[in-house]
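So the structure is just underneath, and the comments pick up after that.
Note that one protein chain is taken out, while the other chains of the complex remain in position.
All chains are identified by letter, namely A, B and C, in their written order; residue positions are counted from 1 within each chain.
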Amino acid sequence: MSLNLHMSANPGVSPDRRVSLSHGRPLVAIPGPSVIPDRVLNAMHRAMPNIYEGALVELSTGILNEICTIPRTSGHGFIAISNGHGAWDMALSNTLSRGDKVLVLESGRFAIGWGEAATVSGVEVEVLHAPPRRAVDPAAVEERLRADKAHTIKAILVVQIDTASSVFNDIAAIRRAIDAAGHPALYMVDCIASLGCVPYEMDQWGVDVTVGGSQKGLMVPPGLGFNWANDKALAAHQSAGLRSAYWDWTKRLSDGSHYWRYAGTPPISHLYGLREALDMIAEEGLENIWARHRVFGEAIRAAVEAWAAPGGLELNVTDPAARANSVTTILTGSIDPNRLRRVCEEEAGLTLGLGIGEEYEGGAFRIGHMGHLNPPMVLGTLATIEAALTAMDAPIGGSGAAAAAARIGQAMGA
Amino acid sequence: MSLNLHMSANPGVSPDRRVSLSHGRPLVAIPGPSVIPDRVLNAMHRAMPNIYEGALVELSTGILNEICTIPRTSGHGFIAISNGHGAWDMALSNTLSRGDKVLVLESGRFAIGWGEAATVSGVEVEVLHAPPRRAVDPAAVEERLRADKAHTIKAILVVQIDTASSVFNDIAAIRRAIDAAGHPALYMVDCIASLGCVPYEMDQWGVDVTVGGSQKGLMVPPGLGFNWANDKALAAHQSAGLRSAYWDWTKRLSDGSHYWRYAGTPPISHLYGLREALDMIAEEGLENIWARHRVFGEAIRAAVEAWAAPGGLELNVTDPAARANSVTTILTGSIDPNRLRRVCEEEAGLTLGLGIGEEYEGGAFRIGHMGHLNPPMVLGTLATIEAALTAMDAPIGGSGAAAAAARIGQAMGA
Amino acid sequence: MSLNLHMSANPGVSPDRRVSLSHGRPLVAIPGPSVIPDRVLNAMHRAMPNIYEGALVELSTGILNEICTIPRTSGHGFIAISNGHGAWDMALSNTLSRGDKVLVLESGRFAIGWGEAATVSGVEVEVLHAPPRRAVDPAAVEERLRADKAHTIKAILVVQIDTASSVFNDIAAIRRAIDAAGHPALYMVDCIASLGCVPYEMDQWGVDVTVGGSQKGLMVPPGLGFNWANDKALAAHQSAGLRSAYWDWTKRLSDGSHYWRYAGTPPISHLYGLREALDMIAEEGLENIWARHRVFGEAIRAAVEAWAAPGGLELNVTDPAARANSVTTILTGSIDPNRLRRVCEEEAGLTLGLGIGEEYEGGAFRIGHMGHLNPPMVLGTLATIEAALTAMDAPIGGSGAAAAAARIGQAMGA
Partner (left out) sequence: MSLNLHMSANPGVSPDRRVSLSHGRPLVAIPGPSVIPDRVLNAMHRAMPNIYEGALVELSTGILNEICTIPRTSGHGFIAISNGHGAWDMALSNTLSRGDKVLVLESGRFAIGWGEAATVSGVEVEVLHAPPRRAVDPAAVEERLRADKAHTIKAILVVQIDTASSVFNDIAAIRRAIDAAGHPALYMVDCIASLGCVPYEMDQWGVDVTVGGSQKGLMVPPGLGFNWANDKALAAHQSAGLRSAYWDWTKRLSDGSHYWRYAGTPPISHLYGLREALDMIAEEGLENIWARHRVFGEAIRAAVEAWAAPGGLELNVTDPAARANSVTTILTGSIDPNRLRRVCEEEAGLTLGLGIGEEYEGGAFRIGHMGHLNPPMVLGTLATIEAALTAMDAPIGGSGAAAAAARIGQAMGA
């Protein structure tokens, strides 16, 4: 396509190259925290209430009942004032004892990090390594578990979507592998970067503990960590030696007192925000949310594939089935990703995600595409990256913006 | 370019065509009100203050001093609680008397509307008609004024940018025409859709009265109307028979009392907002603001020209020099503009401007590109329109998103 | 009562007299703008919407239907972007012509001010004077109207509550006087400082035009002016020579176009706020609102009467039946009211209203008690005034705080 650009001479205006274009509404497209809806920010903008009785207690009770609908479980949900790392500790301390062994299924940085957290508390950690840029291989899981005849492994730790590599793991397939090996270990899944973005069926897939956070698909600022536990997990909890007062599931379950639901003063502002976010999720419906994220994931991948050129951008995850619909890690070839990120932010008001971990620093960037997201945001992100690549004279094949608009157009009702 | 779209089958997700993609941050790209910056909305979110003395009075005095920097005048600035139509009445009632005659220079709907307002107050209005889709012709102005040998015309009314047609008039050239005719009429310019977007030099260009509103380039919600008047206008004001208490410039000039600056209770929330907006304008600098709007105007026109196809979209304004950098009216050929607007809004969260006036209803839509605007917003708007056109199987030539990204990339520092 | 004050010596703390106590939530108790509820401020904190169709238009239509419930009329309601003075001009310009005569019923500053506004537009104004500190005397009105045998008086202007003097006029009794005189003039009542505070029955009391503003009993920041007109007023409107485009009732009534309801761009933020305020009014019920204001008015008067001492505070309005329940003007005897106001604001975070008008400057202050108000606010205001009087060694008889708490306690359910 030929671009017929109209270049007017306009008196009184500085020459092009000295213009800064970033003076509009900033767009932050990092893989968490995601864009918080105005409705949620407004809901959080409230005076402190009576915390002993009345409206706040009712709102809190409603939320605690309702949050189990997100991971689709009939188990128990817990909300801690924490971030995702706190929710990791909460899950570990409520189910394990010093000296227990866990198997970590690698698919990027984050399951590894969860394992490192376990180590600090005196848990023995074994990592089942995976090749770079690839998902967990259920067959390898089955093989390892079959070898653990003594069942020394007490828990298996995995992430559904790795925020660093953007690998998407097949949680149901891993459960089938565990079952095939006949292994009794607790199955614990970190859904921090995937809940409220992609399908997740905790009960149907046989997950024992699910870990979540507020600041990604749930559209609430960082500050809430979630655990969901089924009866098997609660049974293991009874003998967990790592329990501590703040995280303790038992106290938080207690029927008598609202005070103990959050182990002390509740996260008032965040509860108001979460209430609004849950309403928005219910209004849209989880199925539409998942489908919407899929379309956007496909549009972003279509853009990267359109841009592809020697020395240019490339999707990190090689297997199409293992590409996440909430975050995309993009390898940058000969292009300096930090210059690209700086140009997008300083010249255009678009913040992209840093490549994190040794294998990505200096060679990748990430687009977060989770939560409160529509075509103007996704396409605005992609077209701005394209403009920045143009400004940098970076190698690009075709127009990713055009490819993504076409993909979204296909999915759009008319 | 060939689009290599990745269409994954994803279990648990409804088929594409039933997905709604609009659940993100809405983007409203209408020609006013424009997108209000979070900083401005936050500044307006304040309790009511002492209105007799102290901080509010100081803030108000500072604003009244500073607003003259926007139209570049050493004259007097007035802020009324009103919208743009109120500001029209304020300008008319402070300078004219019943039975006076004004010459309206047509270039779309809005100067005509201003003239109609004058008629209600008993002013005689003559319209200098212009061909559709074209700017005011300074030569025609000169010719008409030369014919008014008795100087019965008391004022000349024109808009810098017509929000309906997106025509951009050359205000300096019209002043040269008035001077060439040696005509003494007041020169009154409506800059509601152009102030804070494109160059405007009230004093240098010899404008006597400038009219503005808060809700476009000034980035504040509707609720403030502005007049700026030079000494010639204030002299005419002395004998204006249409003066009324609320609009009266004289009372509003009074040095003694803050109360009369706004003819009663001041527009407190809007003053807080305007203070923040003026800070943002000062931080960026008017020259950068003008240059930024020019780049975005060019990008939007590049997109429309790339889309051009038989039966497809077309720029309304035929003369490239008369195309506005704050609003673009697009003719839609065989495409139903209201369906396009509906698809963008309901399926993608993007609101476009209605075609207004008999000549545009049903055959045009408008993009507002004024104020708080960066590449993700402009490109997000254009690429979403492209997706909607695709969804509607509308005729398009090439990718407007790609063309606009290329134009913006050219202007972006790297 | 003897005060047994516990004066502890506390190491590390500066001596008493150098403490500033004002570092909490400021309380502004001026007679408008009143305290805006958080719900209203939050509702106003919203992005700009589609202004052509959809939710905003529905919200606006609902409001225009609903506002007639406030003055209890089946007539027509109009909302202008303006303050109260704008609403005055709107009422005058829609009903009168240059050279018409109006009768202004004095009871303080504000009806006088309304008359002065009429003068600017060329209306002849006659003032029926009243003794200072007293309400309009219906018998005097009847007498004056009987004398106008030629019915040269076209309209009668009065306020229900005068914000300066805090006089409360008996609107129904004045109508009875007009009727007794058999006079056909339009009866126009300014309820800016009384609507949403005290009983008002526009239809039942035979008022033809009611004028209101957003920033007092209606609990919305300044920025909206209201007119309500009955059929008699609309008939007079047909021949009103002062009509101008911005205020014109006829255009604003037009069924075809939402655009003309507000004569151009609507007051979006304020409409969101007004919607919330109307919801709050409906939730509480007008009758409870009136009763609540009565209790608070009585509590404030009880406090002033308790404080009474030679050289001390005194209620401005002498006739108990003419004392307003939304604002109280207090004469300060030998006490410097501006020092009292300064001490309250700078040392305690309480802003009181200035005495306005020649007769009050330097000799009075005002308490606004309108709108969003509960016992902690009213009693906090009074007890802080008491503390300031103590700090100033001003003459006080007894504890106004105690008297007001007792009055409120009597009215409080338990």
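We adopt the following convention: contacts are C-beta pairs under 8 Å (C-beta built on N, C-alpha and C of every residue); 3 or more make two chains touch, one makes a residue touch a chain.
As the structure is a prediction and not an experimental result, all values here were calculated from the model.
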Name every displayed chain that the left-out chain is in contact with. A, B, C
At which residues does subunit C meet the chain that is not included here? 1-8, 10-14, 16-27, 35, 37-38, 45, 198-199, 201, 280, 284, 287-292, 294-296, 298, 301-302, 305-306, 320-321, 323, 325, 339, 343, 346-350, 372-384, 386-393, 397-399, 401-414
Using the document's contact rule, name the residues of subunit B that touch the chain not shown here. 38, 42, 45-47
Residues of subunit A in contact with the chain that isn't shown? 26, 28, 30, 32-36, 41-42, 44-54, 81-86, 88-89, 93, 116-118, 120-122, 213, 215, 221-223, 241-248, 262-270, 345, 351, 353-354
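Simple rule for what comes next: only the chains that are shown with their structure count from here on.
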For the homomeric pair subunit B and subunit C, should the interface be classed as same or different, according to whether the shared residue numbers exceed half of all numbers used? same
Subunit A to subunit B: how many Å between their CA centres? 41
Starting from the mean Cα coordinates of subunit A and subunit C, work out the distance between those two points in Å. 53
Using CA atom averages as chain centres, what separation in Å is found between subunit B and subunit C? 36
Sites on subunit A at which at least two other chains make contact: 38, 45
